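Got a structure here, written out as structure tokens. Questions coming.
Not every chain of the complex is shown here; the ones you see sit where they belong.
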Amino acid sequence: MTAEHTRDALRTFVAERDWAQFHSPENLAKSISIEAGELLECFQWSADADPERVKDELADVLTYCLLLADKLGEDPDELVLRKLEKTRAKYPVEKAKGRSTKYDAL
Amino acid sequence: MTAEHTRDALRTFVAERDWAQFHSPENLAKSISIEAGELLECFQWSADADPERVKDELADVLTYCLLLADKLGEDPDELVLRKLEKTRAKYPVEKAKGRSTKYDAL
Amino acid sequence: MTAEHTRDALRTFVAERDWAQFHSPENLAKSISIEAGELLECFQWSADADPERVKDELADVLTYCLLLADKLGEDPDELVLRKLEKTRAKYPVEKAKGRSTKYDAL
């Protein structure tokens, strides 16, 4: 399975329902936050969450992320890899190893 | 570029820094919410956001989503496509076309 | 100190800066989510957070909540107490005691 196949499936789903009109970048950013809250709800009172529910909620966050990437004309893998280069520079191995400290306090 | 390549790059990045110890599913779910908030901040006062900042923040949400999928032993594309089947059933084309109404009010 | 005093201070602060124009209910709801993410960031990798940082971030969430209540012409205490009545009905003591289960699964 390739990511291109996934994006095509999402595009078809949206087109069939004529939903592109609702998918402004702002609305998609709101949707990502809303779904991230539902994912977090799986862990509200305990670290021990129902895996099936976690997968469903994670899928919702991912779906809106893919729709936003598509809206911006960006490949999601490239977005992630480009940002990883920046993060690599902010968290050099010798400073960050084994520590969860934020880069500006390293 | 394949998604597998991206996941390998993320795994190497995490392993080099010995960060897997911090990446419990709960901490990753929190991180997704935190980064979703930063993405939303691009649109806090206006629908008109700086595209470079949006891409960077979206990349952060995506990165934590990929790390959580990996932690769960799941392929992100499969997660999205499996959920899309459920959403398809909840939002049949004839009912949902051109409407942003939630399924339980359709 | 009374809550009325706090609301007056917030109103003056906003009026002096001519910021009411940005404070639509939607923008305030986004702001609450953004600040809630910053509060959560205090606990991103550990339950053990810096109390001063937590207080500052909680204050930001509260501030936007008070601004939204004010925008809606509502008294925040009344909002909380009215909702508490509904929650009381959803979580009767005999069913909910000592359990974090959501009402629809009680």
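Lettered A, B and C in written order, each chain numbered from 1.
The working rule: a contact is a pair of C-beta atoms (placed from the backbone, for glycine too) under 8 Å apart; a residue touches a chain by one contact, two chains touch by 3 or more.
Fair warning: this is a prediction, and the values are worked out from it, not measured in the lab.
Peer 1: Report the copy count for the entire assembly; 3 chains are displayed in place.
Peer 2: 4
What we mean here is this: only the chains that are shown with their structure count from here on.
Peer 1: What whole-Å value do you get for the distance between subunit B and subunit C if each is reduced to the mean of its CA atoms?
Peer 2: Chain centres of subunit B and subunit C, defined by C-alpha means, are spaced 26 Å apart.
Peer 1: From the C-alpha centre of subunit A to that of subunit B, how far is it in Å?
Peer 2: Each chain's C-alpha centroid was found; their separation is 2 Å.
Peer 1: Can you list the residues of subunit C that touch 2 or more other chains?
Peer 2: 30, 33, 37, 44-45
Peer 1: Along subunit C, where are the residues that touch subunit B in the complex?
Peer 2: Going by the criterion above, the answer is residues 22, 27, 30-31, 33-38, 40-41, 43-45.
Peer 1: Under the stated contact criterion, what part of subunit C meets subunit A in this complex?
Peer 2: The contact residues of subunit C facing subunit A are 30, 33, 37, 44-46, 100.
Peer 1: Name, in rising order, each residue of subunit B that touches subunit A in their complex.
Peer 2: 1-3, 5-6, 9-10, 13, 16-19, 21-22, 24-26, 29-30, 32-33, 36-37, 39-40, 42-43, 47, 49, 51, 54-56, 58-63, 65-66, 68-69, 72, 74-84, 86-88, 91, 93, 96-98, 100
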